[in-house]
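One protein chain omitted, others in place.
Order as written gives the chain letters A, B, C, D and E; numbering starts at 1 within each chain.
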Amino acid sequence: MTLAHRKLVTIITESALESMLVKDLENFGVTGYTITNVRGEGARGKRKGDWDQNRTICLITICRSDLAHVILDHLAAVYFEDYAIVAYLSDVEVHRGNKF
Amino acid sequence: MTLAHRKLVTIITESALESMLVKDLENFGVTGYTITNVRGEGARGKRKGDWDQNRTICLITICRSDLAHVILDHLAAVYFEDYAIVAYLSDVEVHRGNKF
Amino acid sequence: MTLAHRKLVTIITESALESMLVKDLENFGVTGYTITNVRGEGARGKRKGDWDQNRTICLITICRSDLAHVILDHLAAVYFEDYAIVAYLSDVEVHRGNKF
Amino acid sequence: MMLDNLLDPVVLCFVVGVAAGLLKSDLQFPEQLYEGLSIYLLFSIGLKGGIELSRAAPGEVFVPVLATVALGVIIPLVAYFLLRRLGRFDRPNAAAIAAHYGSVSAVTYAVVISYLVRIGQSYESYVTVLLVVLEIPAIALGILIARLGSATGGVKWGALLHEVFLGKSVYLLVSGLLVGYFSGFDRSEAVAPLFFGLFKGALALFLLEMGIIASRRIEGLRYTGFFLVMFAVAMPLISGALGTVAGLLSGLSLGGTTVLATLAASASYIAAPAAMRIAVPKANPTFYLTAALGITFPFNILVGIPIYHAMARFAHSIGG
Amino acid sequence: MMLDNLLDPVVLCFVVGVAAGLLKSDLQFPEQLYEGLSIYLLFSIGLKGGIELSRAAPGEVFVPVLATVALGVIIPLVAYFLLRRLGRFDRPNAAAIAAHYGSVSAVTYAVVISYLVRIGQSYESYVTVLLVVLEIPAIALGILIARLGSATGGVKWGALLHEVFLGKSVYLLVSGLLVGYFSGFDRSEAVAPLFFGLFKGALALFLLEMGIIASRRIEGLRYTGFFLVMFAVAMPLISGALGTVAGLLSGLSLGGTTVLATLAASASYIAAPAAMRIAVPKANPTFYLTAALGITFPFNILVGIPIYHAMARFAHSIGG
Partner (left out) sequence: MMLDNLLDPVVLCFVVGVAAGLLKSDLQFPEQLYEGLSIYLLFSIGLKGGIELSRAAPGEVFVPVLATVALGVIIPLVAYFLLRRLGRFDRPNAAAIAAHYGSVSAVTYAVVISYLVRIGQSYESYVTVLLVVLEIPAIALGILIARLGSATGGVKWGALLHEVFLGKSVYLLVSGLLVGYFSGFDRSEAVAPLFFGLFKGALALFLLEMGIIASRRIEGLRYTGFFLVMFAVAMPLISGALGTVAGLLSGLSLGGTTVLATLAASASYIAAPAAMRIAVPKANPTFYLTAALGITFPFNILVGIPIYHAMARFAHSIGG
């Protein structure tokens, strides 16, 4: 079967932002998202995830390329300055194009 | 060193399917797989992972492009209708081509 | 906004290697990394993560393409022979190119 | 008596858990704490049963076990009939829901035991065996009904039996029974503080989390329709009555009859959903989970148990 | 008395935890064990308070609650003033740090209670209520101050109140209080072995992990500057003194005054940081976490509590 091309948006950030990000994504109209608990280190120091204020999540969502760029710009405008956050896009191929 | 091109198959689905999917993949002859516990939301509602029936896994496997397509078609035929499931392909470069 | 192209290095390996890998990456000058606890199976058998010697991590780092290749070569030289390990590269687009 | 039940800390914990869910508190037990507590509870239930069994007369348990197996067949058939005829559910959904109501909830069992202990009502020492016995037949029957006449190949019974008998909940109950039975009362004394001393507290904590989980199921009501809500309240009353009769007929005491009625009235939300998801994929989990966990479970914890106790007392007063 | 406090197993556990962190041991509690223990501790604290409350005279608690609310307003204002004037912090950082010092640490509360129990000093049965009451006002005030004159739109008070009142820590304390209050002493007996018998041991284990976590915060000192270190030691002494006065004026006993002084002196590291991260994003977490968790928390556990007890004794000797 032919596959459709979509963008995968990946956001790695403080777990404190989880519910706000999910609300944002829903407002942008994504069809779903997946979250993983992770840990890491970056410009804002070590985040071992050993207690509440230290937790990091990795949130991914598959969507059309234009929406992916809108989401990334939104993140940059609202969260990049004040929070530990990394976001990037990559290319994926999916089966049911209408699902994303 | 020159790298080989392979496909990464990613499957996000109910943890109830884990052992069946692993068996399927082994039958298709993949050389390995990796599983992460995740949570998320999609067409079939929220899956917070807070109890048994609500768990979601993310399963990835690296393989040749043709096998990746075969796997995706198999998933579409067998699981897409009845289960909460998302699957997609992406491109990766690996060192030891013969390993995958 | 225009996005910058970077490589995503993914390393799936025994958790015993975690602190050594992190030190290696820091020596190579990466700007950050993210770690997820995973489980899986490969040439070196099942790794269910059910106890200490069985844990597997997935470590990712975003960096410039040349550095990504250097890292992969280093992993191949030092760890591929003796450890359960898989590593691969993929392409990503990021917002703040100078961050990675 | 109803109010008295509601003031038990175990029940109150369930209430504050439900409230947490409804108020959208961000309180949630980490998933491995939930799992850890459920392993502890299941094993403790089994262990206690096994120790008591090691002091029981072996023959005694035979008739009640037969009666329990009968319940495990009759209840899902009644449920299936109601769901198909009155509820107009399709075969897979009706069969899957019926399997849940024919099987049991070990937590509901733990709550009825703690209820009887609190009011000082004795019961047969081997009732844990009935819990284990009632867990499985309905699940097998549900799968059988769902697959009858279905095109999707045969049932992989081997895999399914494995799944059910070696599934977490049955395995832990049975392991506990065996360990308790073989080690006996004296040898088990040193493990009693963990498995028995803490039991009720752990049950309270677990019910707090179960309250949160159950309350989240309530949003499923939007999709399930009114009939299923009715069913999820009426069915436990019907099965509770059937259980009462079975208890009376098989010679159980008042306490034992209350336990069997509660077991009959309870709906599975661990073993049954796990088996149905694999064996009856066409059944929609929203239906069986909303009914069993979102409605019947809270109903039983909050008001059902005193009702089944009253049923048993009534039956024993006329039949005993 | 100081040494005596240091030899308590709970405090020694904290010390070996700090040592583990400083020595870079790979010992770390799995995150869900940390979470599980904190759920257990918070709920147990509430439950104990609720049961005791169910036996207290209702009117008694009124004046101390008022005094506690006053502390919850005065302490953050004092802290804010010091941080702005002497520390030259900008508004968001000063407000966020002040909120932490105005709010409370439930673990510090648990340690002072275990201290009083060990030395045989009685205290009012309703002090848990003061813990709950003191948790929130400072957080609201801190947000208010941070947002005053800030361009960033209005505060979403609805979301924030929800966040704070239904946040994990307050919800568990309040749930415990309610369950304890309504079920009362007799009904709670069967859950006592878990919630009360194990409490001090669980607190010891938790403090081992808190020692590890707190010691990791110490590397934040590099960025915080000397003033904040001074502040993190001086501020609890100031709030402890204010708490002592408030306790004395509102008629608390020597034990109760010690508790209120310790509550006042403690700095929040669960509810406050969670609220600040969302409501005051411009405040740097390194500042408030290093101060509250890296310095003030260890200070209170290791030497603060005996000091506040001495303050209370002194106050009662001259004022009582």
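The rule is simple: a contact is a pair of C-beta atoms (placed from the backbone, for glycine too) under 8 Å apart; a residue touches a chain by one contact, two chains touch by 3 or more.
Bear in mind that the values here come from a model prediction, so they are computed numbers and not experimental data.
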*Indicate each shown chain that the hidden chain touches within the full complex.*
C, D, E
_Contact with the hidden chain (one of D:62, D:157 or D:182)_ = D:182
*Could you please point out the subunit E residues that touch the chain left off the display?*
7-10, 12-13, 16, 19-20, 23-27, 29-33, 36, 114, 117-118, 193, 197-198, 200-202, 204-205, 208
_Absent chain, residues of subunit D that touch it_ = 30-32, 35-36, 39-40, 43, 47, 162-163, 166-168, 171-172, 175, 178-180, 182-184, 187-188, 190-195, 197-198
*In terms of residues, what is the contact footprint of the unshown chain on subunit C?*
14, 16, 20, 45, 48-53, 55, 82-83
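The working rule: only the chains that are shown with their structure count from here on.
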*Spell out the chains that contact subunit B while also contacting subunit D.*
none
*Find out how few touching-chain steps suffice to connect subunit B with subunit E.*
2
*Please name the chain that ends up farthest from subunit B once chain centres are defined by their CA atoms averaged.*
E
*What is the chain whose Cα centroid lies farthest from the Cα centroid of subunit A?*
D
_Length of the line joining the C-alpha centres of subunit A and subunit B, rounded to whole Å_ = 19
*Give the residues of subunit E that touch two or more other chains, as numbers and ranges in rising order.*
31
*Send over the residues of subunit B in touch with two or more other chains.*
36, 90-91
